[in-house]
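All protein chains but one are shown in place.
Take a look at chain A:
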Amino acid sequence: MEADLYDEFGNYIGPELDSDEDEDADDDDDDEDQVEGDEDGGGMEVVLHEDKKYYPTAEEVYGPEVETIVQEEDTQPLTEPIIKPVKTKQFTLMEQELPATVYDMEFLADLMDSSELIRNVTLCGHLHHGKTCFVDCLIEQTHPEIRKRDDADVSRGVGIKSTPVTMVLPDSKGKSYLFNIMDTPGHVNFSDEVTAGMRISDGIVLFIDAAEGVMLNTERLIKHAVQERLAITICINKVDRLILELKLPPTDAYYKLRHIVDEVNGMLSTYSTDESLVVSPLLGNVCFASPQYSICFTLGSFAKIYADTYGDINYNEFAKRLWGDIYFNPKTRKFTKKAPNSNSQRSFVEFVLEPLYKILSQVVGDVDTSLPRVLDELGIHLTKEELKLNIRPLLRLVCNRFFGEFTGFVDMCVQQIPSPHSGARAKIEHSYTGGLDSDLGEAMAECDPDGPLMCHTTKMYSTDDGVQFHAFGRVLSGTLQAGQPVKVLGENYTLEDEEDSQVCTVGRLWISVARYQIEVNRVPAGNWVLIEGCDQPIVKTATITEPRGTEEAQIFRPLKFNTASVIKIAVEPVNPSELPKMLDGLRKVNKSYPSLTTKVEESGEHVILGTGELYLDCVMHDLRKMYSEIDIKVADPVVTFCETVVETSSLKCFAETPNKKNKITMIAEPLEKGLAEDIENEVVQITWNRKKLGEFFQTKYDWDLLAARSIWAFGPDTTGPNILVDDTLPSEVDKALLGSVKDSIVQGFQWGTREGPLCDEPIRNVKFKILDAVIAQEPLHRGGGQVIPTARRVVYSAFLMATPRLMEPYYFVEVQAPADCVSAVYTVLARRRGHVTQDAPIPGSPLYTIKAFIPAIDSFGFETDLRTHTQGQAFALSVFHHWQIVPGDPLDKSIVIRPLEPQPAPHLAREFMIKTRRRKGLSEDVSISKFFDDPMLLELAKQDVVLNYPM
């Protein structure tokens, strides 16, 4: 004990002692040399009361690896556990181990190498037309142990995400093919998923409900598939409904089926210029199915059943005589085009439908007495237990035994849909932005597994806990190896601007089979693949290539959706400090939904743009539950608006630059009908050369040569529905000078059309003509700073002089309802400013189809409203169709908008404008005078232009 550490009373005055923890730590160290420690310790020191240790510390009791938390009283509610159990989030049902399959997984992996034996197919169709059910049948046939699906989609009754399934399926000759099938959602709100699936497929199988026929989404899908240049095959599904539900006689059933085929052909001829694009059971691109009872056949596979039973029949020739107005004459045993007698049936009815009817009616009708005999005749043997099954499972079993596996479907796909090898050229031509003449293009067109790596990803799937994303796509050339470094090119990558690219390392690779994934170490060209590890730089779609050696690689075109996101909701975290969490969630839903847009508007709100109510509902669910787990406030849904004009500017509008040395004169007028859509759909592109562009406008829209040749730009971007035309005459205006400020004027025009003067919404369907321009001689005086803002101002003033109007998105609605509900549908539609365009009974069914238009802004809650008014008997689907002008003058100051009152139609435009401005935090009314120069205002006064507008 050192004396100078203590005072004369024995109180410690030395330096501060180490704290307890440090001593503990020292003790641990000292344990090794016990002897020395004992000598030092000796138990002789004075231990102060507060330093005494009565209990072992938690660390001593539980060991160093256990984290101990001491909670003060009342700091946490009782309901909340102090130590929370580790929560595992699981949002998708996944098999933990590889299930048993009828084929060997090794065999599947081997098939991936022979691209001739692969088929990439998208199954699509209208809502509830049985796509997923069909896939279930296929899975059931190949996976004996997997039973029915019971995941979220089933309890919801509708699919929202497309599901890739890869499996080996045999055709009718027993040859195995590798099928990559994309099961897509049928609801129109989720057409974006279909688009993503179609991009990586070579063909589609379009499912049509035999009873409902061609519906809204069926038609849209046909159009889309034609645009995407895919092989189209048809599966007429749920044929049992004709027999068991509608109870149609076989002849009528035939008419019904033929009507469907005819309707599809009608649409094909509308949307396609290719005359040879026809579907018919005779061509082998139509199959019939009823997955509920395990029925699937084509004419060929049905004929083969005859051949197998009776032998010695050329079933291919027989199949060719099984559709159309062909009759079998039992006397001559020949097929004839004319009915041999008045009550003879068409061959399809006689040889296909009647046997089908018989089997179904036998099983449904008389199980106990006659069924065993019939089954015996058909060579189907059932055990006693099996015979005691309920009707549906029994029917399913019988049909399964009779029709066998879905070889008809396989035959159809194999024959009608090109393999990745033979379909590659068309695919690349359509989706690749680069040329085909390069080495890379050649390799892709050849689907060469030894070529340079090119992979196109179109979708992102989140892991089942929603933490990470895996990119899903198709390898177009080369072979993707697990663990390989790759370069990911984003949608904004071009050869000139290489910013949007990143080198990253591929993690594991999988083949996705709906509920489980097969891990593979390499994926050759032609196959679909799920990629781990390179999701970070991908927003929607991406091009994956090799990090070196493929410098000339360009990207695959971003997806082109057949629908538009016009519904807008603003979200905000309830607790403002959780904003970063919400942003992270937004980033993730943005990846997960192909056509979703999340952005911040000028008002500072986070808005989500989606295709419809159901879509946004799903997005919000994912955002709240899956990706961020926070409370989120949602504003009432609104729609996006557009601003347009309906007349030509009442006078030439001009504006001077601030330095008074340049003067630009413009007028605005509406575009020709259909032109805006053509620009948006890239029917015409600004990048075309002058001649081609001019010809397009001259021939299709009757523009004069001068105007057609002097189109400067589309706005707000290259696919924007506005046009800037230089309509000046060389005799009046120095074209060279004007050319020198072209860039600046175009920028001002694009800036102006991006945010219109009425309520900062984009301008649409307007043509701006430059009529005159005085441009300063000195380059200094015509700099961008002078010209750009002035060009924007003159765009605005020309716009405002041309009777400005608002435009709103309109939905196309298809309602199915029984006859007695039709009037109620009219009532509901009328109340929401909707109007009916067509109202007709569905042939062969008691239902009516009503087609109508309804403004999107009045469509919120329409479905619910409709069901209430029809006791749930009417069913509606709606999808964006077109833009339409809102009635009324948005700038009419005499209109007083009273709160909480429905406005009469002529007041709507003003109401929408003011409310949008309010939401965006803009001043209540448009201050028009700021877009006009003083001389311009004088001119207005002189010409006595009546302006009821505030100046």
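Definition applied: a residue touches a chain if its C-beta (ideal position, glycine included) is under 8 Å from a C-beta of that chain, and two chains touch if they have at least 3 such contacts; residues count from 1.
Here, contacts and distances are computed from a predicted model.
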Fill in: "2-(3-amino-3-carboxypropyl)histidine synthase subunit 2", "Pleckstrin homology domain-containing family J member 1", "Phosphatidylinositol glycan anchor biosynthesis class F" or "Ubiquitin-like protein ATG12" - which is the UniProt name of the missing chain
"2-(3-amino-3-carboxypropyl)histidine synthase subunit 2"
Practice prompt. May I ask which residue of A:K599, A:R831 or A:K915 touches the chain that does not appear here?
Written response: A:K599
Response to the item:
Contact with the hidden chain, among A:I313, A:V367, A:I380 or A:V539, goes to A:V539
Practice prompt. Consider the whole complex, including the chain that is not shown, and state which of A:V188, A:L230, A:I788 or A:L847 touches that chain.
Written response: A:I788
Fill in: Of A:Q96, A:T369, A:S577 or A:Q871, the one touching the omitted chain in the full complex
A:S577
Item to complete: Using the touch definition up top, pick the residue from A:L780, A:A830, A:I897 or A:A941 that touches the left-out chain.
Response: A:L780
Item to complete: Could you please point out the chain A residues that touch the chain left off the display?
Response: 490-492, 499-502, 536-537, 539, 576-577, 579-580, 583, 586-587, 590, 597-606, 657-660, 740-744, 747, 751, 778-786, 788-789, 921
